[in-house]
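One structure, pasted below without further comment.
Here the complex is missing a single protein chain, while all its other protein chains stay put.
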Amino acid sequence: MSDFEPKVVAFVCNWCTYAGADLTGTSRIKYASNVKIIRFPCTGRIDFMLLLKAFANGADGIIVSGCHPNDCHYTSGNFHAKRRWIMFKELMDFMGIDMNRITFSWVSAAEGAKWADVVNATVTRIRELGPYVSYKEMVDKSVEEEVKNG
Amino acid sequence: MKFGIYPGCSLTGSARDYNESVFALAEAFELEFTQIPDWNCCGATAAHNLNKELSLALPARILALAEKNGLDEIIVPCAACYSRLVVTQHELKKDPELKNRISEVIEMDYKGTSRILNVIEWIDKYIIPQLDAKIVNQFRYKVACYYGCLLVRPNKVLNYDRAEDPQTMDIVMTKLGATPIDYPYKTECCGAGFSISRTDIVSKLSGKIIEDAEHRGADAIIVACPMCHSNLDMRRPDINKYWKTEYNIPVIFVTQAIGQ
Amino acid sequence: MSHSEHHTERNSLAGSIESKVDVKAQKCYQCGKCSAGCPVADDMDLPPSVVMRLLQTEQPDNDDRILRSHSIWLCVTCEMCLSRCPMEIDIPSMMDYLRQRSRSEKKVNKKARNIIAFHKSFLNSIRFTGRLYELGLILDYKRQSLNLTQDISLAPKMISRGKLHLFPTMIKGTAHIARIFKKTSN
Partner (left out) sequence: MARIGVFVCHCGENISATVDCGKVADTIGKLKHVAYSTEYKYMCSDPGQTLIKDAIREHKLTGVVVSACSPRMHEPTFRKACAEGGLNPFLCEMANLREHCSWVHEKNELTTEKAIDIIRTQVEKVKLNSALQPIRVPVTKTSMVIGGGIAGIQAALDIANCGHKVVMVERSPSIGGHMSQLSETFPTLDCSQCILTPRMVEVAQHPNITLYTYAEVESVEGFIGNFKVKIRKKAKSLDEKACTGCGLCTTKCPQKKIPNEFEQGMGMRPAIYVPFPQAVPNRPVIDKEHCTYYIKGKCKVCEIVCPTKAIRFDQPDEILDLEIGAIVVSTGFDIKHADFFPEYGYGKYKDVIDGLQFERLASASGPTAGAILRPSDGQVPKNIVFIACAGSRDPAKGIAYCSKICCMYTAKHAMLYKHKVHEGNAHVFYMDIRSGGKNYDEFVRRAIEEDYVNYIRGRVSTVYERDGKLIVKGVDTLLGAQPVEIVADMVVLATAGVANPGAEELAQKLHVSYDSHKFFAEAHPKLKPVETNTAGIFLAGACQNPKDIPDSVSQASGAAVKVAALFSQNGLTREPLVAFVNRTAPPMYSTCVGCFLCQSVCPYQAIEREDFKTRDGKIIKTVAKINEGLCQGCGTCVALCRSKSIDLYGYSNNQVYAEVVALLNEF
């Protein structure tokens, strides 16, 4: 398992975390290259079904990050994201999704170093957890069953 | 409804007159008390000054005894005891872990369900409604209502009257026919537990309280706390010596004023 | 992650007050309203707001000054400071803690001897009888404080008025009370 390099997708908002990750770059702080960023206007835009889509397509870990509470560019988008996340988390937990594979954090446009920390911590954790094969198995099985049941 | 009464140590000793007036009043207004069986001292200032856990355990035993005997409402005539009991109830409600620890210390179940009434609340609730029918003599005097510290503070815990310029005792006294004066010393401290150990401080503080009441032409100072009473009344010779004065304004328990 | 999680371990008196009695010395902005309203401030060596300031420095010397002060024993727990504090700092609870620390570190101010002697006599009295035995208290206090002549004149008057019992009242649960004392004496 030592040469396992996890695939981590980061869903971030444009105004805080994306800008924070830009700052990590301008500060030349190094972090694991396993993470790839998808930009959204706001965490409020993030449909949590995308997380499932990402797992289904082979992601081993996911980061969701936006503005700190009260710092949202759109006033309250991150607040709604958080509220929906609380609901969704329970649902995912119920479905048997390994919540250790998801990092939810706030990284502001001024927190370049924090972004590197969040990425590195997530990658290290996912590396220990290994590839997320059980999700694929779970999906395959349910598809199988569905086919069987017609 | 069964009322419990927690007289506290002073009322069996130095404040015997207070105790007698409370019971006389209860009898006159046909209210029945049950003393909390085998009650102990609340620990007063000494306990919380020296040992926090003890200062919670002693009142907790009292409250647990009340619960055990089915006394949902407890009247506590002594303001100091009242404060200790309410504060204990508050602290243990706030911290379930502490509550368990104290239950273990007192070897009793403690739920914290009793309603604790101070003497003014008790008068307001049970005496005032039938006052007109029973009152013999109106108390037609100019009075300084002295609440002391522990009847109103800590305000957010006791949640009784307002901390500044409280009014409940003034209202009760007005209903008795008295004229309460505007009195800024209502909630100033009398020196409390320093009665014996620092009589000088008590003389100084209580002296100011008496001076202002006399200066404003009050006929009497009305109190609801045995400790305040003993400092303002029993310590009068010390006060007069300290301030080189000859104050002679009487200090009367609120229950005595009604009983007059 | 909030900023408060980045605290370093604090060994100061202010640090232990924060963890033990949930009073944050740093909240004090030195308005002095506590000292202004404190009935015994002018007798104190360190008025309450000065105690708060000394705590904020988190210097061992200053912590020591507080624990050796007369002030912490002069505080009458009238709660005026808390009642008027704009920052709602629970100074009375903090004072209780400081007194206990002062005793456990054997730093009690000499001038507070009488006050502590009285408190001890008070607790001694209820430890054995369950209730306060006022005459016993006075006698025990006199023994502890060596203040033999004080209030001698009051006693006969009080006894005659039935206000001072010659013998203590014992409650039934004295053994229970004794156990409570024992369990809480750490």
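When the chains are written out, they are named A, B and C in that same order, and each has its own residue count from 1.
One rule holds in what follows: a contact is a pair of C-beta atoms (placed from the backbone, for glycine too) under 8 Å apart; a residue touches a chain by one contact, two chains touch by 3 or more.
Model, not experiment: these values are computed from the prediction.
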### Query
The complex has one chain that is not drawn here; which of the drawn chains does it touch?
A, B, C
### Query
Which listed residue (B:Glu53, B:Glu121 or B:Asp212) would be found touching the missing chain in the intact complex?
B:Asp212
### Message
Going by the contact rule already stated, which one of A:Cys42, A:Val107 or A:Val123 would touch the omitted chain in the full complex?
### Response
A:Cys42
## Note on the structure
Where chain A meets the left-out chain, the residues are 5, 7, 9, 14, 18-19, 21-22, 24-26, 28-31, 33, 36-42, 44-48, 50, 53-54, 57-59, 73-77, 80-81, 84, 116
### Message
Contact with the hidden chain only, please: which chain C residues?
### Response
29-33, 35-37, 41-42, 47-50, 80, 84-88
### Summary
Touch rule applied to chain B and the missing chain gives residues 162-165, 182, 184, 212, 215-216
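Following the convention adopted for this analysis, only the chains that are shown with their structure count from here on.
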### Task
Please find which chain has its CA centre nearest to the centre of all protein CA atoms in view.
C
### Task
For chain A and chain C, let me know how many angstrom lie between their CA-based centres, rounded off.
54
### Task
Compute the distance, rounded to whole Å, between the mean C-alpha positions of chain B and chain C.
21
### Message
For the complex, give me every residue of chain B touching chain C.
### Response
9-10, 12-16, 38-41, 43-55, 57-58, 61, 104-107, 149-150, 152-156, 163-164, 187-189, 191-194, 196-199, 201, 205, 234
### chain B-facing residues of chain C, complex
39-40, 43, 74, 76-80, 82-83, 88, 90, 92, 96-97, 99-100, 103, 114-120, 122-123, 126, 130-132, 134, 137-138, 141, 145, 150-151, 154, 158, 161-165, 169, 171-173, 176-177, 179-181, 183-186
